[in-house]
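All protein chains of the complex are present and in place, except for one that has been dropped.
We just call them A, B and C in the order they show up, numbering each chain from 1.
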Amino acid sequence: MTVELVKHSATDADVAAAARVSTLGGATRVKDASNQGLINYLVRDRHGSPFEHTSFTFYIEAPIFVAREFFRHRAGWSYNEESGRYRELQPVFYVPADGRPLRQVGKPAAYTFELGTYKQHMAVTGDIRRISQEAYSTYKRLLDLDVAREVARMVLPVNIYTSFYATCNARSLMHFLSLRTTSEYAKYPSFPQQEIEMVASRMEDDFILEMPLTWAAFAENGRVAP
Amino acid sequence: MTVELVKHSATDADVAAAARVSTLGGATRVKDASNQGLINYLVRDRHGSPFEHTSFTFYIEAPIFVAREFFRHRAGWSYNEESGRYRELQPVFYVPADGRPLRQVGKPAAYTFELGTYKQHMAVTGDIRRISQEAYSTYKRLLDLDVAREVARMVLPVNIYTSFYATCNARSLMHFLSLRTTSEYAKYPSFPQQEIEMVASRMEDDFILEMPLTWAAFAENGRVAP
Amino acid sequence: MTVELVKHSATDADVAAAARVSTLGGATRVKDASNQGLINYLVRDRHGSPFEHTSFTFYIEAPIFVAREFFRHRAGWSYNEESGRYRELQPVFYVPADGRPLRQVGKPAAYTFELGTYKQHMAVTGDIRRISQEAYSTYKRLLDLDVAREVARMVLPVNIYTSFYATCNARSLMHFLSLRTTSEYAKYPSFPQQEIEMVASRMEDDFILEMPLTWAAFAENGRVAP
Partner (left out) sequence: MTVELVKHSATDADVAAAARVSTLGGATRVKDASNQGLINYLVRDRHGSPFEHTSFTFYIEAPIFVAREFFRHRAGWSYNEESGRYRELQPVFYVPADGRPLRQVGKPAAYTFELGTYKQHMAVTGDIRRISQEAYSTYKRLLDLDVAREVARMVLPVNIYTSFYATCNARSLMHFLSLRTTSEYAKYPSFPQQEIEMVASRMEDDFILEMPLTWAAFAENGRVAP
């Protein structure tokens, strides 16, 4: 999968400046070491709006089943995605790697995963490759018959890759991370599918670099978005 | 496809009452024949907020490729969808009916469609049925091997049906209809895929019944959402 | 102040039905005693989207300084308000009642309030009445001189009443209540101004009546919106 931070306008100082307008007005713009305490307070007591004056634009390549979960995040997110109607999709399919746990144990919303047997791994990777190839061959055959792309694509499985731009702010990003990553320090349980967590983790890496104080406050306060 | 209006709280009088609070305050609640002129004025001059004090909840069954387009509508929409992680998906697949145009002519954003030859129809319906069956058999085989649903479903094509609740207001519904239906009276061109237009048309039928004055104003003003 | 639930489409069963579509699909619509456990789980583990398939429309009369705080709630809220440009505002002003605490002690975001002395009460109510009357007389005088309402209203203080419709869903309502009411059971501290809490409390009364299971889950889980 590909996760690239295309551009951003997002610093811890942006958050602090926006927060201070409420108590100081705009005349005084304090940008100093005291940002850390302020930002931790904002996250802890759930004052979310100062985090919205920031912007991250990611370019992402991921399978359709990941994109479908991703696009359910609406508030504070903007999207533009590759279209199966307007372009011919490329034969790039997601196949689980060796270490991908395959067995799910327990009840919904309380699953744990286990690695799976060798037989399961063979079946999964073999079947996914086979269906992907058959589906793509059929797709190409229909295109060769001059069938519209929007019709031919109906045979393609949800593990085919798509690509999209996603723009968010630090508040909507933290909300996304709280639901799409797991952590033993999280106050609320989350059960993301491993594949979207792979995307989310790469996004979190960029978040840590650009807004270290905000990320630290998020991590230290149970990974609850303010 | 299934489109069912599960519940709603949406009348033309709701719109008129909300609009009149700006000029009359709340004390006077006029509910009379003059609603028609008021509502037409609101749509024509694009005063959209009075239309937001209404609510429609639909239950929809449609293929994944339709749901993916549907969920791109964010502002004023709420969704809950069947999960391929939490339940075993049923073997219901979309196959284009006889009259579905199959050939696309022209450039992106200016397509027209033609019916397609008999050979194309045979290829499309045959291939879609075949891949759907193969994919579903493989899905079931992986489940029988105790592979997690979230992994096994990766082989399923985007024409498998999903089900979801979608809640919107009259303003977000008109915006959806302006993009996902076609009409010779539309001021702006739209090029929806036929399958989402089938869903949108059924939703428009319910809209006409519940809010006839609002629908008429929408139709008479070029199908531009206020 | 006036808070009237004008209309609504909101039951606990709506939430349960929307939540169950993810695990059961739409075919099975369970509406039974088990809703309570499901709804409590949704609130506790912060699954908010099922609560969005509900709608409450309130008609509210409150001073401008309350409306200003109210309208900061954006996600899931729609508004239409009386206009000082399009109608002549009425001489109705908010004056604190006898029991309104007047002294604030402590630091921002950690205020406590004390009742205030007799002298303070006399000064506050006397001054507010005096300025309100002078401002309104001036407003009327300017209108009599044929000055535009939008100019004349510049002299009016923020304690003059305005009226508006506000539509929300159960999720956005819980978020509002978590910030605009106080409770010893709240997990996160909130410091609403007393006047907006008066409005919020009346809204909560309606919420309790219409969605008792959802409200109970909200109350028992630290008044944190899912």
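Here is the rule we go by: a residue touches a chain if its C-beta (ideal position, glycine included) is under 8 Å from a C-beta of that chain, and two chains touch if they have at least 3 such contacts.
Note that the structure is a prediction, hence the values are computed from the model and not measured.
Touching the omitted chain from chain B are residues 23, 41, 45-46, 49, 72, 75, 108-109, 188-189. Listed here are the chain C residues that touch the chain not shown: 63-65, 67-68, 71-72, 74, 77, 79, 81, 84-86, 94, 96, 100-104, 108-109, 111, 113, 116, 119-120, 123-124, 127-128, 130-132, 134-135, 138, 141-142, 145-159, 193. Although one chain is not displayed, its contacts with chain A can still be listed: residues 2, 6-9, 14, 17-19, 21-27, 49-50, 52-55, 57, 59, 61, 78-83, 86-87, 90, 163-165, 167, 169.
Note that only the chains that are shown with their structure count from here on.
Per the C-alpha superposition, chain A sits rotated 180 degrees relative to chain C, a value rounded to a multiple of 5. Residue numbering shows that chain B and chain C use the same positions for more than half of their mutual interface. One simple way to say how far apart two chains are is to compare their mean CA positions; for chain A and chain B this gives 26 Å. Inter-chain spacing, taken between the CA centroids of chain B and chain C, is 33 Å.
In chain B, the residues that reach two or more other chains under the touch definition are 79, 81, 86.
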